[in-house]
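Right, one structure below, let's go through it.
With one protein chain withheld, the remaining protein chains of the complex are depicted in position.
Then we have chain A:
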Amino acid sequence: MMLQASDISTSRQTMSRAGTRTLAILAQFARFLLVAMTTYFGLLAVTFFIGRIIPVDPVLAVLGDRAPAAVVERTRREMGLDLPLIEQFYIYIKGVLQGDFGRSVLTTNPVMEDLRRFFPATLELATLGTLIGSCVGIPLGVLAAVKRGSWTDQVVRIFGLVGYSVPIFWMGLLLLVLFYVKLQWVGYPGRIDVAYEYSFTPITGLLLLDSALQGEWTVFSSVVHHIVLPALLLGYFSLAYISRMTRSFMLNELSQEYIVSARAKGLSEARVVWCHALRNAAVPLVTVIALSYASLLEGSVLTETVFSWPGIGLYITNSLQNADMNAVLGGTVLIGSVFIALNLIADLLYRMLDPRTRVQ
């Protein structure tokens, strides 16, 4: 009898505990959503504000300064610029949420259409850069941590610090001169040889994937020739960050007691380092890699300028130079959104991978 009662009470307890846990997870998810929404709202507010402080009158930018006053007045009303600022902001947000950033003055297309066309190029480059950065950076960081204080450590450290200190556009220029002009190892600036530009129809816009899917290996090799230099360059920058953080996390893990006990068990040093320490260091590393991915998407602005890479960065800088504010703001909102999304994903992944950060 007694036993049964206690059984029931424990089962009820576990039930209620499971209930509170789902509730807590839901609450956490709601908080995440709230954070994301406020951040996104802030992004829109700031971009809207930027769009309003331009010294150029948007009406005159459309009509030119010789338009008669009546036309100017009518266009102003048509563009909604006579409404109160709050209402304009509301209209702006409504437009953005529907994917309407207005028209680009430069390309005369809707900005959204342009962004859709330019974004895959940036995505492809940043993804490849992050892959290179992680595949080289993590082993380097582990090596530096294991051989702490040795000359290997110093070399890795300086290699990383230089990556932090070099202007990406400058290095891109010099590498282009060396590898394209002098050695002719890589293709000229651009994504693909001109010969294929019109004969090859992309599916997703990620040219490496597209050409491989269609079995067009000559196109594929042309794409590789073009992407290798900018991808290596971005990879170096992400490597600098990733190797540094890996070293720091690894040092932290290697000084923990479970490492001592793993060694005491007689495990090989390689197993201790790669299977025990790195596995624990990998949790914060996921966040680091996500952040570095986000910064590559952003940092590609200058790389794309140098390599004439038709991505978002080039689109933004070209529009900037032509005072095409719709396009600039559209690009900024897009990259900002990706940034926010990646931050959130990193946060979520961190919580999923590290049980200690889960809600009790």
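The rule is simple: a residue touches a chain if its C-beta (ideal position, glycine included) is under 8 Å from a C-beta of that chain, and two chains touch if they have at least 3 such contacts; residues count from 1.
Please note the rule applied: contacts and distances are computed from a predicted model.
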Choices "Xanthine dehydrogenase family protein subunit M", "ABC transporter permease", "Cysteine desulfurase" or "Sulfurtransferase TusA" - which one is the UniProt name of the chain not shown: "ABC transporter permease"
Residue among A:100, A:298 or A:354 touching the omitted chain: A:298
Full-complex contact with the absent chain, from A:50, A:71 or A:85: A:50
Identified contact with the non-displayed chain, of A:68, A:84 or A:167: A:167
In chain A, positions touching the absent partner: 35, 38-39, 42-43, 46-47, 50-51, 53-55, 148-149, 154, 157-158, 161-162, 164-171, 173-174, 176-177, 181, 247-248, 251-252, 294-295, 297-299, 301-302, 305, 316-317, 320-321, 323, 325, 328-329, 331-332, 335-336, 339-340, 343
